[in-house]
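Reviewing the structure listed below.
For this view, one protein chain was removed and the others were kept in their places.
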Amino acid sequence: MKMSLGESLVVTLFGESHGLAVGALVEGMPPGIELNHEQLIEDMISRRPGSGLASKRKETDEVELLSGIYEGRTTGMPILMLIRNKDAKPKDYSFLPNQPRPGHVDHVIDMKTNGNADLRGGGSFSARLTAGLVAAGSICRDVLPDEWKVEAVVGAIGGIEGKEGFVAAEDARLSQDSLGSRVDLTISGLPVGFGEPWFDGLEPALANALMAIPAARAIEFGNGIDAGKMKGSDHNDSWGENMQLDDNADGALGGMASGAPLRVRITFKPPSGISLPQKTFNKNTGLIEELAIKGRHDPVIAPRARPVVEAVARLVLADLGRQGGYIDE
Amino acid sequence: MKMSLGESLVVTLFGESHGLAVGALVEGMPPGIELNHEQLIEDMISRRPGSGLASKRKETDEVELLSGIYEGRTTGMPILMLIRNKDAKPKDYSFLPNQPRPGHVDHVIDMKTNGNADLRGGGSFSARLTAGLVAAGSICRDVLPDEWKVEAVVGAIGGIEGKEGFVAAEDARLSQDSLGSRVDLTISGLPVGFGEPWFDGLEPALANALMAIPAARAIEFGNGIDAGKMKGSDHNDSWGENMQLDDNADGALGGMASGAPLRVRITFKPPSGISLPQKTFNKNTGLIEELAIKGRHDPVIAPRARPVVEAVARLVLADLGRQGGYIDE
Amino acid sequence: MKMSLGESLVVTLFGESHGLAVGALVEGMPPGIELNHEQLIEDMISRRPGSGLASKRKETDEVELLSGIYEGRTTGMPILMLIRNKDAKPKDYSFLPNQPRPGHVDHVIDMKTNGNADLRGGGSFSARLTAGLVAAGSICRDVLPDEWKVEAVVGAIGGIEGKEGFVAAEDARLSQDSLGSRVDLTISGLPVGFGEPWFDGLEPALANALMAIPAARAIEFGNGIDAGKMKGSDHNDSWGENMQLDDNADGALGGMASGAPLRVRITFKPPSGISLPQKTFNKNTGLIEELAIKGRHDPVIAPRARPVVEAVARLVLADLGRQGGYIDE
Partner (left out) sequence: MKMSLGESLVVTLFGESHGLAVGALVEGMPPGIELNHEQLIEDMISRRPGSGLASKRKETDEVELLSGIYEGRTTGMPILMLIRNKDAKPKDYSFLPNQPRPGHVDHVIDMKTNGNADLRGGGSFSARLTAGLVAAGSICRDVLPDEWKVEAVVGAIGGIEGKEGFVAAEDARLSQDSLGSRVDLTISGLPVGFGEPWFDGLEPALANALMAIPAARAIEFGNGIDAGKMKGSDHNDSWGENMQLDDNADGALGGMASGAPLRVRITFKPPSGISLPQKTFNKNTGLIEELAIKGRHDPVIAPRARPVVEAVARLVLADLGRQGGYIDE
C-alpha cells in the first residue's frame, strides 16, 4: 500500500492519527528555493484542529524539517517533514475493532489487513494525515510562478452558500450531528497548454488528488453537473480577440489550460464522526447495538479542507509543471 | 507527454484521429487468459461511430493483436492492439490552425507544441483514442473474477432521465446542436477492503481515469453532490447483521470497497463539435468571424461513452486488483 | 510483466521473435524533432541479422512509424515503431518445450508462465527485440545536444582485442561453436553534474539498461574491476586547472558526470545457440539426450550488440536529460 502523489514532484504521506507522528517526504523539489517559515506556520494553523468549527483535539503541528534543507534553502534532495502527534488519545478507540463506526473506515481496513492495521482514529486513513499535505503544499508555494493563482473558499455548508452556511454548521454541532459541505477552488494564470494529455491532464490529475482528501464525494470542473443539461451552442466558449476567453469559460480543454480560470468544486460528505448515538453491528456480541462515540470531531469538513484543497492543488501544479518543463529543476 | 494509465496493469494509448492508426499497448496482463474474440468485436462495435446518435464516420475498428498472444491466450508479455484508421478525412480540418474551434483543444495543443501537433480532428486528444481503451478493457474482462460486476448505463441526456433523453438528443441533432449527458456506473461484488490508500483509492483512481475521457466535466460517488447537503445522521450507513450494508450505502470508505455497490455518475458536456455556425477568432485575419464546421459529430456523448466508461472501470479494477494481490500474476 | 525503460522518456518494447512483429512505443519525446529516415535505416541495418558474423535470418527491419509523427516531425505524443517479422521460422523450435536448450531461457519462461509463453526463439526474451531498442535509440539522436557523444566499439572477442578477435569469431563459427565478447562504450561531453542521485545515477541507470541486453554478464565503469586492486592515492583523479580532469579520470562521481569521458565496458557471454550437439534433459522422455539445434545463430554477440549498446545509452541519456531539465519538452 502506497501513499504517494505525483511523478516528477512526489509527495509521500506517512503516519497514523494516534501513532507517534504524521508527515510527508517530498522528492523532486528544485534546489535553491528559500523556505518561508512564517508561511509554513500560517498554513499549518489554517487546517489545525482545536478551533471553532473543528475537532477539539489540540495539536501545535510544528513541522520538523529533517532533510533536504541547507542554510534555509532547498538543496534539491528529498525533504522530510515530520509532525509529532502530541494530543493523541488512543483510549478513545477501545470500542474497536468490535464496534466499527458507521461511515468510517474501521471495518474495511481491518478486513484488508487481516487485523494488522492501526485502527485508532482511522489510522493512516485519518484526515490527520492532511497535515503532511498542507506542509508539503506550503513549500510548493515558492516553486510556482507568482502569476499562477490558487485560491479555495468554502462554497457551501449544508447546501447553503455564504455566511449562513456557517450558522447551519454551528446548529449541527450543537445537535451533535454533522453537515455536508463544498469547497470552491479557482486556479488562474496558467500558461495556455499547461497540463499533460489524457490521464495526466489537469482535470484527471486534480480529480485524482482532490478525491483522495478524506470524505470527498464529488468533483466538478467548469459548469460541472450543469454541463449535462446544456446545449453545445450555449456551452461552447468562443475565442475572442487574440484568442482570449472570458472568465466563465472552461479553464481546461483536452486536459490543458485554455487561458480562462479553472473552476473546481469539491463536495464533502458530512463527517461520519457524530456524537449522536447510532445503532450498528457489534462483531463481538453479534447484535445490532447502540454506539455512542466520544472522540473529537469536526461538525463540517469544508472549513478545514479549504487549505488542504489549496495545498493539493499546488502539489498537482508543481508536479505537472515539472513534467511539462514549466518549472525548471 | 505520456498517455499511460495504471501501475501494475498499464495501458498506454497511442495514435491520432486522422493519422494512420490508434490503439493501446497493454502491460502486466497475467499469462494464460483466453482471448474472447467475439466479445472484443462486440465491445468495439458498441462504441463505434457510424450509427444512430453517433458521428457518421465509418470505421470497422478491427483490432490487430500484434504481440503478447500465443495460441489464443495471453503470454503475460505486452499486448499491442492496433486499430487502423480507415475513414480519416483530414481535409475536413483545413481551417486549422487559423480558426480554432470553440470548445475544442485545437488552439491549446497548438500552443503547447509550438505548432508541431497533428491538429486534425483533435489529433491524440480525440475521442477516437477511446477505441484503444475499449479494446484494452475488453481483454480485461476475463482477468476480473466473475463476481466483480461492472455496468454502465446512459443516466440522462440533456438532464432528462430515461428514454425521453434520447428524444432530446435526436432533437439536438436535427437542430445541428448538441446536448450534455450523464453515464451511471455501478461496480459491485468487490471484496471488502479492495482498493489502495489515498491516491490509489477506488474513487481517486476511478476519478483520474474517468475524468480523462474526453468531455467529462464532473464525477460523483455515492450520494455525490447531494452529500454536500446532508446531515451525518442521515448520511451514515449503519453496519447491519454480519457487517452487511444495504445497496444504497456508500460503496467505498477510505478509498476501499465497503461491501455495498459503488455508484458513480460521470457528467459529460455537450459535444463541442456542432454544425451550427459559430463566431470565433481567426488568427489569420485577426477578426472574429463565423465558422461552420463540416466534420462528422456526435450530438450527445453518453451513448458512445457508456462502453468507454465500462472499459476504463475494468482497467482500473484490474490494475488495483494486481496491486493489491487480488489478481494473481 | 513489463518491458519499459525510463521515467520521463519511456520506451516500452513488445513482440516475439517468431510472432508477427517486434517494436517499441516511445513516450515523452519532445515535439518538433525532425525525423532522420536515412539515419534510422542505417541504424537498423547496423544490427540487422543476415550478414557476416551474424545469424542467417533475413529481415529487412523496416520500421513503420504509426503514431506521434506529423509532417516528418515528432508531435510530442507516443511514437509507435512497428517492425514486422518476415523471416520467422517457428518450425525450427518444434523441440520445445520438451528439450529446453542449455543456456537458453526456454525452460525458465515455461515455468514462469505455467506453459503459456511463446517459446519459439526465446519469444519476448529474444535478442530480436533489440530491433525496437535500436529504432527508439535512433530517434533519440536528435534529442541529445550535439556535444554529447556516444560511441561504442567492439572491445574484444574471445578475450582478444582488435582485428584478431574477429578471426577468432570466424573460427568459432566454423567449428559450430560461439565466443564471448566485450563492447566498449564512451560517453563524453555531458555537462558536469548531469545525472541524478542514487538509483537514477549515470552508472546505476546505464547498468540497469545495458545489463538488460540479452547475454550481458558484466558491466564496468572507469577502471572497472581493476579499481578493486588499486590504492586511493593512485585512483583519485586530481582536479586540474579550472577544475578540468584528464581523459582517463572517472567520468562519473556520485552518479553524476564529472566532466571526463565516461568509459563503460559490457561483457557478453558466448551465444547459447550453437550447432554443436549438446547433451541435455528431455522432459518428455525423462532422459539426458543429445540435442542438435538448427536455428540461425550469431557466433559472437559484440558486433551486433554494438549498435544496441549505443541505442540504449542514448535512451538513458535522453531520459536522464529530461528528468534533470537538460532537455526541454
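Order of writing sets the labels: A, B and C. Residues in every chain begin at 1.
Definition applied: a contact is a pair of C-beta atoms (placed from the backbone, for glycine too) under 8 Å apart; a residue touches a chain by one contact, two chains touch by 3 or more.
Bear in mind that the values here come from a model prediction, so they are computed numbers and not experimental data.
Contact with the undisplayed chain is limited, among A:S55, A:S124 or A:N236, to A:S124.
Within the full complex, the residue among C:P78, C:P100 or C:P261 touching the omitted chain is C:P100. Although one chain is not drawn, its touching partners on subunit B can still be listed: residues 7-8, 77, 197, 323-325, 328-329.
Counting over the whole complex, subunit A has residues 1-4, 10, 12-16, 19-23, 25, 27-28, 31-32, 66-68, 70, 73-80, 82, 112-118, 123-124, 329 touching the chain that is not drawn. By the touch rule set out above, subunit C reaches the unshown chain at residues 1-5, 13, 100, 102-105, 107-109, 111-113, 122, 124-125, 129, 156, 158-159, 172, 177-182, 191-194, 196-201, 203-205, 207-209, 211-212, 214, 216-243, 250, 253-258, 267-274, 276, 278-281, 283, 288, 324.
Going forward, only the chains that are shown with their structure count from here on.
The central chain here, found by comparing per-chain C-alpha centres with the mean of all protein C-alpha atoms, is B. One finds 26 Å separating the Cα centroids of subunit A and subunit B. Work out the mean CA point of subunit B and of subunit C, and you get 37 Å between them. Residue numbers of subunit B whose C-beta contacts span two or more other chains: 1-4, 13, 112-113, 124.
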